[in-house]
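Removed from the display is one protein chain of the complex; every other protein chain stays in position.
Naming follows writing order (A, B and C), and every chain is counted from residue 1.
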Amino acid sequence: MKIYADNAATTRLSDTALAAMTPCFQEIYGNPSSLHTPGQLAAEKLAAAREVFARNLHADPREITFTSGGSEADNQALRSAAALGAKRGKRHIVSTKFEHHAVLHTLQALEREGYEVTLLDIPPDGVVTAEQVRSAIRPDTCLVSVMFANNEIGTIQPIAEIGAVCRQAGVLFHTDAVQAAGHVPIDVEALQVDLLSLSAHKFHGPKGVGVLYARRGVALTPLIHGGAQERGKRGGTEDIPGICGAAAAFDEACANMARNADCLTPLRDRLIAGLTAIPHTVLNGDAARRLPGNVNVCFEGIEGESLLLLLDEKGIAASSGSACTSGSLDPSHVLLALGRPHEVAHGSLRLTLSEENRPEEIDYILEVLPGIVSYLRDMSPVWDE
Amino acid sequence: MKIYADNAATTRLSDTALAAMTPCFQEIYGNPSSLHTPGQLAAEKLAAAREVFARNLHADPREITFTSGGSEADNQALRSAAALGAKRGKRHIVSTKFEHHAVLHTLQALEREGYEVTLLDIPPDGVVTAEQVRSAIRPDTCLVSVMFANNEIGTIQPIAEIGAVCRQAGVLFHTDAVQAAGHVPIDVEALQVDLLSLSAHKFHGPKGVGVLYARRGVALTPLIHGGAQERGKRGGTEDIPGICGAAAAFDEACANMARNADCLTPLRDRLIAGLTAIPHTVLNGDAARRLPGNVNVCFEGIEGESLLLLLDEKGIAASSGSACTSGSLDPSHVLLALGRPHEVAHGSLRLTLSEENRPEEIDYILEVLPGIVSYLRDMSPVWDE
Amino acid sequence: MALYSEKVMDHFQHPRNVGKLPDADGVGEVGNAKCGDIMRMYIQVDPETQVITDVKFNTFGCGSAIATSSMATELIKGKPIAEALKLTNRAVVEALDGLPTHKIHCSVLAEEAVRAAVRDYYDRNHIPYGPELAPREDAEDHGH
Partner (left out) sequence: MALYSEKVMDHFQHPRNVGKLPDADGVGEVGNAKCGDIMRMYIQVDPETQVITDVKFNTFGCGSAIATSSMATELIKGKPIAEALKLTNRAVVEALDGLPTHKIHCSVLAEEAVRAAVRDYYDRNHIPYGPELAPREDAEDHGH
């Protein structure tokens, strides 16, 4: 059996998305900046895609900027808000310790440029509170950036409450919704979000397409200078096939959101129940306030990479926050922020499901995993102590 | 007849590129950062694509960074070289007046940040000389950026000579090869180029994929912060389908380069001869030192947008440097730099051919154009004076 | 082409009243050297009724410059001068079912051309006119 349970890393392109892309490769292949019919047909596609994102986010099409992915959207959102802040002498930013590196590394760059950054601690349930945000805001705060749902542990943050706190304080609010978009409802008006990033390949859209929502009046600073594309906010010939695929995937994900969640939640909960039944296993992040497809546990005495390799051998594609799966020696900053000791964080397993996963796959994972865990624990000098 | 003669704006995706992309959409769709088999299969694709670019540019795979397009590659090249210069107290950059806006606007941003920029004048033949570059280099010059081939008038610059001048002066040399790549041979070693940008959609590859070549030892500054992708030089999940399509298209374009040029050059020259036979028509840029597919003329007494619309009505997709085709009121900065007066620059027509254009299409264009030119001149209050 | 409405394309492709009036009673030329568009309008006026009996134009300009010229001539032909002077660029745009935002400025040219032609007619006939008909300060920039 081949099981892809790493949908937080990336997803399979949906048939719908592919169908929307196909005509743009060799038929409607013009440059939307061109005046002629092939160009204008592409421009219409672009406008229609923008409309789809605007509609599903409850935004205006002029508030939608296409980027090359979630990372670029995050970078541009933070840099734009920081530039706006600097104009008013405000150079303090509030964010959290478990943001994605696209946010954290941009914040580090901003720190080197003279901004001050406060990173909120992560409570044990993996859910930051609006109260934490309120206490961190200072008179010179220009931006709060809190992710919508965490990419490792899947916990969903109280975005509406944080939005209200920020609005009241007159501070711009950005949310990295890369993991949330297409999976949980997003209404930028109701949530009082000023800037929002998403990435198409996390909801069965193509890789290399992101969206940056920026509320009217929130001026974006170009990260990529060039032509007048995206109303001068982002230079570069638009990836029309990608953008059309992204829009089709988002439309589909939003239309089926409730149904997908209804089908995923029980699978997720069955996985969580089965895995936490293995002794010395803990769930990372709140059991309820999490993405419908996210499961993340730590097995004590186990190292993540070995676990992944053995799962892979059994046909199961999963992920881990183990240091050994990455180039760096530090295990997942998310699990550390959550308070897991190094050696426990090391034994994490993330399984992220999509609506393409079948119930039998859950059975199979639960059948295979306990044996692998025992095998590795038996081999471990840590465990037998 | 439908004729696409705007290949400098963008090209139709080739069958080869599409075939290389297709398996990456729904089969090999993993994230190359993932440890599991689906991820590692994607990582292999990525490595193979990098290899293709390295081989065709005479570079090392580690010198190849994938970006979201030519604009991003240009931005990152200039910013990286500027940062390296600043470290050594060198903040002067030499470039030309007819660079693409991805370069010019980045240079403007750098000027606002305290860099000094010298833009070389463009000689009447549209070919900058190495001597101009040599005279402009100062002790505090950190970078020379001269495009390989101009996107409007197609003139090819003496890159090897400029490379030699820069190497001798110990100044980094960047070339925007977006229009040249896949159309004329590029050997970064022989040309002594340190940084080079290209964009896949200009040679029948997909939109949204660029390459930044950076010679070993030339450290790139990330423009997009995030994960450890592209050796930490560019965050963001890689667009594997796009990158594979780009590599396949580049490989094909390089393999067929001589044949394509042999077939395009006579078409181009026939167009030039036919168009300049229309009275009061001038060719823009040197007749010989130009891209095999580029034709650019100015018809006096004609306004470009009207011309394009009438050509479009006849099924011909072309481009113009007229102010009226763009959001700005200024006609093409390239034609102005070339010394054309405003009203003449206004009447420009760019026809850019690819190997997909047929000889009959040239006949048709030459049949249709003189009538349109007369019609518009007859309507013009400028012309009858 | 989606850039322009069907009406615009119709007037662009089949412009009405193109040409010159060799015996025009008034000729107005307006333009913007920078964007390069120039419009010349010829009017024939019945001295009794002050009705514009004939009108022609020559335009060097973009698609919407040509279409707005054409539409403007249609809108003033057969109308008394007093009414022609009420023609706004907005009316021309509306009559064309709209123009893209960055092309609105082109329509100002048409309004200005009508006014310039009438001014020339008044000048030739020593008919006095108020400051509201004087060339606008920003006419050269047609709206940018």
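Note that in this section a contact is a pair of C-beta atoms (placed from the backbone, for glycine too) under 8 Å apart; a residue touches a chain by one contact, two chains touch by 3 or more.
Quick caveat, the model's predicted, so the values are computed rather than measured.
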Report task. Among B:35, B:147 or B:267, single out the residue that touches the unshown chain. Result -> B:35
Query raised in the report: Which of these touches the unseen chain: A:48, A:218 or A:324?
Result: A:324
Report summary line: Full-complex touch with the removed chain, picking from A:74, A:303 or A:361, is A:303
**Report entry** Options A:140, A:313 or A:367, residue touching the unrepresented chain
**Finding:** A:313
Report task. Since one chain isn't shown, list which residues of subunit A touch it in the complete complex. Result -> 301-306, 309-310, 312-313, 322-325, 327, 329-331, 342-343, 346, 379-384
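In this text, only the chains that are shown with their structure count from here on.
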**Report entry** Farthest chain relative to subunit B (centres taken as mean CA coordinates)
**Finding:** C
Query raised in the report: Quick one: most central chain, C-alpha centroids?
Result: B
Report task. Compute the distance, rounded to whole Å, between the mean C-alpha positions of subunit A and subunit C. Result -> 55
Query raised in the report: Taking each chain's centre as the mean position of its Cα atoms, how many Å separate subunit B from subunit C?
Result: 40
Report summary line: When centres are defined as mean Cα positions, the distance from subunit A to subunit B in whole Å is 34
Query raised in the report: Of all residues in subunit C, which are in touch with two or more distinct other chains?
Result: 1
Query raised in the report: Can you list the residues of subunit A that touch 2 or more other chains?
Result: 35-37
